[in-house]
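Shown here: the complex without one of its protein chains, the others still in place.
On to chain A.
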Amino acid sequence: MMDPVSLPPLSRIAICGGTHGNEMSGVHLVRELQRQKMEKVGSAALTTVISNPCAIQVCRRYIDKDLNRCFTDAILSSPVTGDTPYEVRRAQELSALLGPKGSVQAMDLVCDLHNSTSNMGLSLITYFNQDPLILHICRHIQRKVTLAPVRLIQLDTPHSDAYSLDSIGKHSFSIEVGPQPHGVIRADIFNIMKEAVDQTLEWVRCFNSGSAFEGAEVDNVYIFVKSVEYPRDPETNHVTAVIHPQLQDRDFCLLRPGDPMFLTFSGDTVKYEGEEVLHPFFVNEGAYYEKNIAFHLGRRITLTIPSLQMKGH
């Protein structure tokens, strides 16, 4: 039985979209929140941010550099010169707006909105820091969202090495919805993301009004273990296979030793040869080709979270 946790109210929260300029659900959801002039969530102040306007303008993931890898302490404190990539400047601006990262003035909660070409349904992505507040938000979303399966993904990076935009906040997570092609807005995917954001804001209202959240077990949690690369020709370095049809679209399924992973262009099957049964996700994410990632593998776990209530209630 874990000790109950009490935390101060959340007074300033931020929802960010368009961190990747071609992930359209977040772009349009943030614009819609701005159109509705949503500035308060119960007693909390809401800031809505269009993270990478230049990339959105040209409908590309980024201009110079992936913005969602620019929030390490090193990059945020690097001096700006004429050669500084656009996204590094923008990251420093965003850190000044929503942070500074690690400081008392930083946003209490930052939620960053993303899409994936992978069939990941609704995935909530956090760092490996067991933040009970974030885990309660995720559990709430899992219980309330009906439009898609909801999973939690925990990166194996500690918060001190965090590189993504959401890590500016004292509490943070990302909402990832797929499958959606980049540059496309699908209504069904938008509606899923909207439901997740609505439930996040609802949770914040409840927490700030003093509701108690019971300790519980959270299932459908996947901890990142490793990435798998595409097979390549050793001479030309060209990719020689495609995600196997039995793995395509089957994010979070069981991948057992001997199960198919890739189909080569000459028709051979490349099988999973690991020893542990793991779960693939980000299967065939378009933006990961340049990072040479075919998919990630995760271990499924159950987390126990303590009861939580607002301090001072």
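As a working rule, contacts are C-beta pairs under 8 Å (C-beta built on N, C-alpha and C of every residue); 3 or more make two chains touch, one makes a residue touch a chain; residues count from 1.
One rule holds for everything that comes next: contacts and distances are computed from a predicted model.
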Protein that the absent chain corresponds to, by UniProt name, given "Spermatogenesis-defective protein 39 homolog", "Aspartoacylase", "Mitotic spindle checkpoint protein MAD2" or "Epoxide hydrolase N-terminal domain-containing protein": "Aspartoacylase"
Option touching the unshown chain, where A:19, A:68, A:95 or A:117 are the choices: A:117
Sole residue of A:63, A:242, A:277 or A:293 that reaches the chain not shown, by the stated touch rule: A:242
Given A:130, A:157, A:191 or A:227, the one touching the chain that is not displayed: A:191
Residue ranges of chain A at the interface with the undisplayed chain: 28-29, 31-32, 35-36, 59-60, 117, 179-188, 190-191, 238, 242-245, 248, 263, 265, 284, 286-287, 289-290
